[in-house]
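A single protein chain has been omitted; all remaining protein chains appear in their positions.
For reference, chains read A and B in written order, and residue numbers begin at 1 within each chain.
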Amino acid sequence: MKRTKEWMSLSALLVLTLLAACERREAEPAPAGALPEVTGKEVTGKLLGPQPGPDRPIPKANNPFPMEQNVLTEGRRLFVWYNCYGCHGGRAGGGMGPSLRDETWLYGGKDQDIYNSIAEGRPHGMPAWGPKLPQEQIWKLTAYIQSLGTPLEPKKPPENPVMPTTGS
Amino acid sequence: MRAMYSTVFAAMLLSAFASAQGPVEFVTAEGSEMRIPRTDAAGPVGKWWLPALDSANSRYSQLDQINAGNVTRLESVSNWSTGINRGHEGQPLVVDDTMYVVTPFPNFLLAFDISKPGFALKWKYDPAPDPTAVGKACCDVVNRGASYADGKIVYNTLDNHVVAVNAQTGKEIWKTKVGNVNEGMTLTMAPLIVKDKVITGNSGAELGVRGWVKGLDLDTGEVVWTAYNTGPDEETLMANPNFKPFYPKDQGKDLGVKTWPPEQWQLGGSTVWGWISYDPELDLFYYGTGNPGVWNPDMRPGDNKWSISIIARDPDTGEARWAYQLVPHDAWDYDEIMENILVDMPWNGEMRKLLIHPGRTGFVFVLDRETGQLLSAEKFHPPTNWATGYDLDTGLPQIDESKRTHMGQTTYDICPSSTGAKEVFPSAVSPRTGLLYIPAHNFCMNYGAIEANYIAGTPYLGADVLMYPGPGENRGELIAWDPIQAKQVWGIKEKYPLQSGVLATAGDLVFYGTTDGWFKAADARSGEVLWKFKVSSGIVSNPMTFTGSDGRQYVAVYAGIGGWVGANAFDLISASDPTAALGTTGAAADLKQVTTAGSTVYVFALPESAAQADTEAAAGETVAAQAQ
Partner (left out) sequence: MKTLENLFDFPFNIFDPAGVQAGWLANLGWVLVVLMSVLIIGMAVLVVWGALRRRGRLEEHMPIDVDGGKGWILWGGVALPVTVLTSLFVVTVVTLNMLPGDREEPALAVKVTAHQWWWEVDYLYDDLPQRFSTANEIHIPVGQPVRIELISSDVIHSFWIPKLHGKIDAIPGHTNALIVEAEEPGVYRGECAEYCGVQHAHMRFVVVAQPPEEYQAWAARQREPAAPVTDPKLVKGREAFEGYACALCHSIRGTKARGQVAPDLTHFASRMTIGGIMPNTRARLQAWIVNAQALKPGVRMPTLEEFDGETLNALAAYLESLE
């Protein structure tokens, strides 16, 4: 009898927590949806990808997170935490994978493009992180990548001993 | 001009090992007592069948048509673009009238007919590797070459296949998958054919891969044995009673487990991405192992066996005979996968079977290759400061603990850097001088060990490394080293890091290339650069030489910058992040200013008239010698 009660109250707690989570999600701006009417994860991978032709009129979502110090340092932490730095360089200057701090974007440089590259993966070794990482973390990584080479960049690289004061 | 064959004496017949590999001959020369064991497996004089010419890894060719007297007339006779603008490591093979070139990923095998002018392409074999492998290779998508035996060209593809291709037709004979690219494993090294086995090893210690060597059947491609470099003795094939490491520190049961925290050995690196040597008399093959898994040393307390070790094994069974760990509990990523050069030399008055290992750690190690005893370990790279020397009684390095890296700290001014006092690019020896020619480079580093995370198929580092040029104006130096006296005889300083192999010839020349794209020939005795030629891209390959069907001696080299250090020339790496490319950008970003990606196979020879004259003169001399 007592046990049942305990279970009931705990289940209620769980349900409430889940509900709270759902509400929270609805309150957020639609993050991943490139097409206005579609939101959620299923978009990435099906409808999006590198788009041919100039200026395809596909609306691209902006990062729901602002370029603020706490978001960027969190993005930097995730960049190290998920081993991105191993391929893309200690400060994202490249290595096994391409530099993310130069002018070149192989798959687009808008927030949504970067998000998609992380979420869907790219040929030649970039894993698809979308099925594993929460969207919020991918957006924070996106913010960090956008900050590279700007005054906002957290943990800036030191000067290069053999090629000082060059750009990218 | 003395005919080369007169310098080759003593052909010893050792019937016990003669069956598959042919009798053991010793290549010797006037000038030193060094002798190089060589069998028919190296091919006839003037051909090049194995990655380092012979299984002793000598890279010493008996050809002497091109010599110190005429090298200034050397000219380019052919150059071919492979079409793949990535790091061209390794070297071509020459069998009969065909030259074989393995390209970087996608690992084409190109066969050129050297009897045709300009070396016409005969065929191209495409193994169609999985492109995922590109993103799993730590240090560019290189390939270090192929081996030839029994009508087959055998090589590794980046996506973990060993392939055997019919040397005549270019048709695939077998293709064996030996690893999973999604776990971060790749193959970059050149397999060595030993008797009826293909010995191959894996890469990927930067991704938490567990290192191994495998023996494959040359006829079928079937994996006959697998010997891991970490884990229990049953899997490292060290459980046999004949496994007798020389030093007490290397003796004991299951050291591949007991010197690691629980299960860390499964991610323990210790891969085999360098060179394999084989001694036909002792019937043992030798290789060095790479760094222990995860660069952050505090995450793997213990000696971390058998990382950074030299291991001797039986090629038929893979069973270990001895092992010697050069650096216990590495804290600097000093992979010791370097070439082990097998020569016999007098040591304290007694002829001994030596194994010479010019190390990434900045030391030249000389071991007795029968027992694994360390005979000498001396610094060839003066700035080396992680250790002051080696204790020959215990086999342990005398480490400067202030240079040991730890989690949460940056340790400054460690020399050499993780790329080593020399990289994987192999040295050569010459019995004419008794010297070892080491392509050295000169970087130091600041190494911060940070928290690491293992996610299968992604880098497993835990280090924030910044490399920078070491003391002095030169980032590279070709060092001629006397292995007996353990001292430098001469050096050629290079401004840019030296990342090419060395070729020594009986013409008393050493050939090497620079990362800014100069192919050079130097006098093997004085170190004077006699000839140089500007090629299309930085050189990270190993020069080789052969005799063509027209009787001329040719020298071939690839021009195609790349590899760990060389990749800094590529656009995909930004100079503004000196910690990029695993820390090398801080020491090599300016390669962008002196070279760009390339993909050319260069072949050089003397002008036909000169070669003719030279051959006739030599022939005349032989006739004269016979007449006497």
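In this text, contacts are C-beta pairs under 8 Å (C-beta built on N, C-alpha and C of every residue); 3 or more make two chains touch, one makes a residue touch a chain.
Predicted model only: the values in this text are computed from it and were never measured.
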Q) In the intact complex, which of the presented chains make contact with the chain not displayed? A) A, B
Q | Sole residue of A:Phe65, A:Tyr82 or A:Tyr115 that reaches the chain not shown, by the stated touch rule | A | A:Tyr82
Q.
Using the touch definition from the top, which of B:Glu30, B:Glu234, B:Glu451 or B:Glu608 touches the missing chain?
A. B:Glu451
Q) In the full complex, which of B:Gly389, B:Gly408, B:Gly472 or B:Gly551 touches the chain missing from this view? A) B:Gly408
Q: Could you tell which one of B:Pro44, B:Gly83, B:Gly118 or B:Pro261 touches the chain left off the display?
A: B:Pro261
Q. Which parts of chain A are in contact with the chain that was left out?
A. 7, 10-11, 13-14, 17-18, 20-21, 24-25, 41, 81-82, 131-134, 136-137
Q: Using the touch rule from the top, list residues of chain B that touch the missing partner.
A: 208, 257-263, 267, 299, 301-302, 406-409, 451-456
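FYI, only the chains that are shown with their structure count from here on.
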Q: Starting from the mean Cα coordinates of chain A and chain B, work out the distance between those two points in Å.
A: 41
Q.
Give the list of chain A residues in touch with chain B in this complex.
A. 80-83, 85-99, 101-102, 104, 123-127, 149, 157-163, 166-168
Q: Flag every residue of chain B that touches chain A in the complex, lowest number first.
A: 131-139, 206-207, 450-451, 453, 455, 457-461, 464-466, 468-469, 567, 570-583, 585-590, 592-593
